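A single protein chain has been removed from this complex, and every other one stays in its place.
Think of it as A, B, C and D in the order they're written, each chain with its own count starting at 1.
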Amino acid sequence: MDRNKISKWLKEPDKMSGKYSLWALYFCTGCGIIEVPPVLTSRWDAERFGVIPVATPRQANLFLITGYVSVKTLRAIIRSYEQMPEPKYVVGFGSCPINGGMYWDSYNTIKHLDKYIPVDGWIAGCPPRPEAIFVAVTHLWTLIDKGMAKGYVKYREKYELYRRNQEKVLGTLEWPPLFPIKDDGK
Amino acid sequence: MAKKEEILNVLKSFRDKGYDHLEMVSCVDRIKENKFEIVYILSSYGENETVILKTAISRENPQIPSAIPVFENAEPYERELHELFGIDFEGHPRLTPLLLERKYKIPPFRKDFDTRKYVKEVFDEIPFIEDKK
Amino acid sequence: MVVSPVLLIAVPLLLAFIAPLCGKAAKYIPPAGALFNLILSVILIPTVLKSPMIVSIGGFPPPFCINLFVGPLGIFFAALISLAGFLISIYALSYIRERAVGKYHTLYLLLLTGATGVVLTGDIFNLFVFYEILCISSYALTAHNAHWHRHGTEAAVKYLIQGSVGSAFILLAIGMLYGFFGTLNMADLAKHIARAHSSVLFIPLTFFIAGFGVEAAIFPLNAWLPDAHSVSPAPISAIFSGIAIEIGVYAIMRVVFTLFGAPLSVMSVLLIVGLLTLLVGEICAFRQNNIKRMSAYSSIGQIGLIVFAFGLATKSGITAGLFQITSHALSKILLFLTIGYMIYSIRMKNYPDKYVTEIEINSLNGLGKKMPLTSLGFAIAAFSLIGFPPFIGFSSKLLIVKAALLKGGIYAVLMGIALIATVIEGAYFLKVVQGIYFRKGEVEGIKENNVFILVPFFILAALIIFAGIYPGILTKILNSSSGELLNRIGYIGRLPG
Amino acid sequence: MTLKILLLTAFGGAFVTYFLGKVSSKLRNYFAVFVSLTLFVAVACLYGKSAENFSYFKFFGNTLVLRVNSLSWFFAAAVSAFGALSVIFSLDYMKGKENLDFYYMMMLLVNAAMLGIVFAADLVSFFVFWEIMSWSTFLLISYSGKNALPAGIKYIVMSLIGSMAMFFGILSIYVNFHTLIISEIARGIVSASSGYKIFILVLFGVTFGIKSAVMPLHTWLPDAYTESPTPFSAVLSGMLTRMGVYGFLLFFYVVAGASFFFDIDAGISKFNYILCWLGAITIVIPTFIAMLQNDAKKLLAWHGIGQGGYMILGIAFGTSLGLAGGILHTLNYSICIVLLFMSVGAVEYRCGGVRDLNSLGGLIKKMPVAFAGALLGISGLIGLPLTNSFVSKWLIYKTLILKSHPFLAFAALIGTWGTILSVYKFLHNNFLGELPEKYENIRKSPVSMQIPIIILSSAILLFGILPGIPLKVINTIITSFGFNSLNVNLWGIASETGTLNTINIFTAILIAGSVIWMLFRVGKKSFPVTQDDNYAAGAYVPAGKYNYTADFYAPLFKIVKPYLMDFADKFFGWLCRVFTGFSEGVRKIYAGDVGYYVLYILFFAALLFFVQSGGKSW
Partner (left out) sequence: MVIKLIALPLIAFVIGIFFLGLFRKITARIHRRYGPPLTQPVIDIIKLFYQKSVSHGRLFDFGIIVSLAGSLAVILFLPFAGICPLESSGGLLVIAYLLLFAPLGIALSGGEAANPNISIGISRKLILSLGYEVPLILILLAVMTHYKTISIAQIVSMQQKTGWAVFSAPLFLSGISYILILPAMLGVRPFDIASAPQEISSGVKVEYGGKFLALATIEHAFHLFIGISLFVNLFLGGGNVFVFFLKMIFVFIAGVFVHSVFPRFRTEQAVKYLWGWPALIALLGLVLAVTVK
């Protein structure tokens, strides 16, 4: 928690401010969401770390995918992810987004989330306890510090791969591609 | 085991008797007898009782007249059965997909639908996106 | 060559009886007669302005002679009548085509002679005679359209009965006066009445007013006017509201002012009656659906205004009244002629031969595009009747309000009420103008092609606008005629011999 | 002499356009624009000259005279300017419509009549031009057919009542003072009895109240503005209704003289108090009713009434500051409302005559110039600091507060907030929000519409930042009324109880804006995005159904609606019904048969008989 080291602030203010004011998008995807309210309220106060829930993806830079991801929710997740402004981080919450968890053989859930959107951090557990979120957040801090939390850059560079995977699962997407696809022949 | 044809007037008779609330329409896949068992659950608020009605239709071309003329609220149940079991309800105004995003050759709730094989075919084919170091 | 006013009466009378003889050419005689009258009266105006001319006919000694008293008032009315008569006769050239054409022209000329006669005569019985000629010819003319209009004859009969009751009253009054004073000459009578102080004299006055009031369409007596107007053909209703009613008012005023010397009680009664006529006329006109009935009611209203102006009994009041008579005559004649032509063309298009009761106002919709000149004429007439500035109606309203205010007090309040009536008049007239110009109506195939009809429109419209902008020329002759009406002694002084 | 030629060209021009129209429509259009522009230039170069009465006509023996002074120049310039702009605007707007010769003739006739009113120095010519103006407006209002006709009738009946009252007043003045020249009357009237003064004030008050739509007499205005063709409703709202204000000024200050206006004896406390309270009510209620409207022009019409209240408040208040505020507000308001009507006209022209606020939206993408005009227009209506009506509202408020009339100031300020809400609804439903598909391919508003909009918008800003220009002229007007002049400098008014300095405000906002703009540039460059890439809770934006415009202020209406019934309109409607019922009854008299008629005659004779016998006078 090097929040009040002025020298670090002056050196790289974008990393520091990116770390210490992670605004989480309040988007209930799966069963894990019941863990998020206790995190925000008085028992495990997330605001200490600068994490507050925001209503719209435009304002958020942290995206908690909590619980299993069904095919229908994936469409909404992709839409919200693409609407978030650039330095954005995704944290997979619980075992289901990692590899499908207990719905590993279900025809309707997505097995590996990072095939469709880049994920920066995972939290094991089904569903994980609120303290696990704090572990994830601190872990994300170190990633940002080391500059390894570059999911959004990866999404930007390999956009046509992601887009192809998404179209393979969801069929056609109504909104146009976020970044111009150079060689959409492949 | 009501006959497929008179299902409607049986339902009508029960409704006139007081069972005016159709709780659910569901289906059991009897793969061994090669039949679908359509189950109607009716209940009446007056006497606080419920009645279960069963009928059987063949698996090859599962067809049954829709219960909407008698109970309008049967419409979503029948759409779900159509989507998950592939049962065709004659006279149903819109048999469009209700829950699932993707198209399935064999309706997923049928016993002969092998989910593991399906998952292997669809999801495992999708390649990971390695970030080349 | 001595040009005596007698010709003014003699020539139209003569022509009236020649007309049936010339068959086909009969329709050209009335315009000729009216034109002659017009020229003659215009020539006489300067001489009369200097001093009124007395002409005695038939060489009888004074108490029995029939003399014509041609003062500025008389000659002004004669000129007005002949002008209106001339224009309407030109209009009638191409308008009257159906049956009884010959009879129409004779009656028309008789009507003109009657009117001029009433205006010029100085003898009370002679006045009654010409008055009767006027009434009878108008009864007959009302029934002219009986062949296609269902209520044709019924309206004429109604007019006949009322008219005859009225003339009975007048005859009674004349008989009484002759009984008291043994003379028929107006000046003589005036002299005697001035000296006689017996209170019984108000009986003949009442009978006179009631009698002449029928023709002058005052409030309770004008029930015949709406039916007569909506039934009679356009030129005839134009003559009625243009001239016949004014003659009735002239007769009342002549009797009241010169014979009986304008007593205050009579004047205030006339004032109230004038105001009542104005209000009732306007209010009834508001809800009318037949265009001719509506303008008939508006004539009643305007007459009420004229009587109100005369009722003020001051010099400016009478000039205002006379000015209002001219403005009402001109604009009302233009109004009726334009309406007549519109209804004629619509009747020809929609139901050419059947019986028809009346033409709805909304059947006139959309005529603005097809008959631009006629609707423009109608609009000018309507605007001048309401009293919008550039037209003659405005100046006459200005004079009346000024006269009323000069008298001050109660008269100003009554004038205020009269102004409200003009607002109502504005409302219903403008609704029709809007209908003609801005509403869509089934008016294909209607064209205005007849030059003869458009000429009178043009002249009338020009007169209205010209008099509206330069009212000065009229006021000179009106002032002197109102002066003549007022100084009773001067009238008596000129008693011949 | 120049005035006579000026009026002749104005009226002559009107009739010539009609006949030119028969020749070729293009010639007529350009001739109309040419005439109105020359009029404007002629009036403009009359500035400063105050030529006294020179007669131009003889009418019933009294000469009719014209005169120019600062007051008449001020209104004449505004009238001719808006006339020229609206004629230019109607070149394109009226392209498809029929009988345009009539339309152009009437437009020029109305302008000419208004010029006549402003230059008239005697009451009869004032009344003549006033009547010509009202019946030509009547013809223009009912120009566009079916539902414009009742609006026309409503207008003409009310203006007839007004002009009859004025007619009566003018003639009673003429009879009492034997002169019609306004300057001579001013001297005469001071000596008249106060009862007579009240009578004259009430009469003229009614006439000008109807014309400038003071609260109880305003019912004709909403229909007249909405139904008349837009360029004309611009002129109608811009200058015609302000003739009422000119009339108030003329009669209460010039004819009656400033001193008289206030020292009427305590009996009627103060005539101007009643007028002030009427003005205050006229500000509040119409602006709230404007919020309920769904038709763009009706909304602006109700604002016409609302803003009129400010002018009446300013004028009736009688201090030099208040008067300056009132007159300045007349000019400022007309610029804004003409601009707003023109932007509505541009939208209506492009979207095929649609004015319903619920179905329009997102037009900023297609018609930026119309949007800019509308934006400046509404900020003018509200009175934002950089716009011109801020100055006039500031003046009016200052007088109200310093003269300790806080409740009037309260009504005026609430009026401002009411304007904000309803005017934002107008802007939002028209230009902001989602662009429906059917307007995808509409083009920009045509050039001939953009010129007036651009001119007027720049006028709003110019007068807002440098209010000295109009204030100098108004100062001369005030001094001509006999008030003490304000020390006006180019950017506001310096007075001890609080100065107004628009240059400071302008520089403050400029600096603040540039600082914030730099701060804005500091952040990362923003990524432009189209209309359908919008937050819709994860789902894709449903085209056409993603717009919130229908009854925009629903929660507020639940509370306010019951109080907003238009009582005056109901009362007049009831009055008409009673009258038509009465006239039905009266008509029955004549539908009888002959027997009754004869009875009437006998009855009349008997009545006369009775009266005669009673009166023994002769």
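Here is the rule we go by: a contact is a pair of C-beta atoms (placed from the backbone, for glycine too) under 8 Å apart; a residue touches a chain by one contact, two chains touch by 3 or more.
It should be emphasised that the depicted structure is a prediction, and the values quoted were computed from it without experimental measurement.
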Shown chains touched by the chain that is not drawn here: A, D
From D:202, D:401, D:586 or D:611, residue that would touch the chain that is not displayed: D:401
Option from D:469, D:509 or D:575 whose C-beta touches the chain left out: D:509
Omitted-chain contact residue, chosen from D:18, D:535, D:579 or D:609: D:535
Residue in contact with the excluded chain [from D:193, D:441, D:487 or D:526]: D:526
Missing-chain contacts mapped onto subunit A: 3-4, 13-14, 16-18, 20-21, 23, 26, 41-43, 45, 47-48, 50, 53-56, 58-59, 61, 83, 85-87
Touching residues on subunit D - with respect to the absent chain: 361-362, 364-365, 371, 375, 379, 382-385, 390, 393-394, 397-398, 401-402, 404, 406-407, 409-410, 413-414, 417-418, 420-421, 424, 427-428, 431-435, 492, 497-505, 508-509, 511-513, 515-517, 519-520, 522-529, 531, 533-535, 537, 546-549, 552-553, 555-556, 558-559
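Keep in mind that, in the parts below, only the chains that are shown with their structure count from here on.
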Selected pair, greater C-beta contact count between A-B and A-D: A-B
Centroid spacing, where centroids are CA-atom means, of subunit A and subunit B in whole angstrom: 37
Subunit B-subunit D separation of Cα centroids, rounded to whole Å: 70
Inter-centroid spacing, subunit C versus subunit B (mean Cα positions, whole Å): 95
Where subunit A touches two or more other chains at once, by residue number: 75
Residue ranges of subunit D in contact with subunit C within the complex: 58-61, 99, 124, 127-129, 131-132, 135, 138-139, 142-146, 148-149, 152-153, 156-157, 160-161, 164, 167-168, 171-172, 174-175, 579-580, 582-584, 586-587, 589-590, 592-594, 596-598, 600-601, 603-605, 608-609, 611-618
Subunit D contact footprint on subunit C (complex, rising order): 157-158, 161-162, 165-166, 169, 199, 202-203, 205-207, 209-210, 213-214, 218, 220-221, 223-224, 226, 260-261, 263-266, 269, 280, 283-284, 286-288, 369, 383, 386, 388-390, 394-395, 397-399, 401-402, 405-406, 408, 412, 415-416, 419-420, 422-423, 426-427, 430-431, 434-435, 437-440, 471-472, 475
Contact set on subunit B toward subunit A in their complex: 99-102, 104, 108, 113, 115-116, 118-119, 122-129, 131
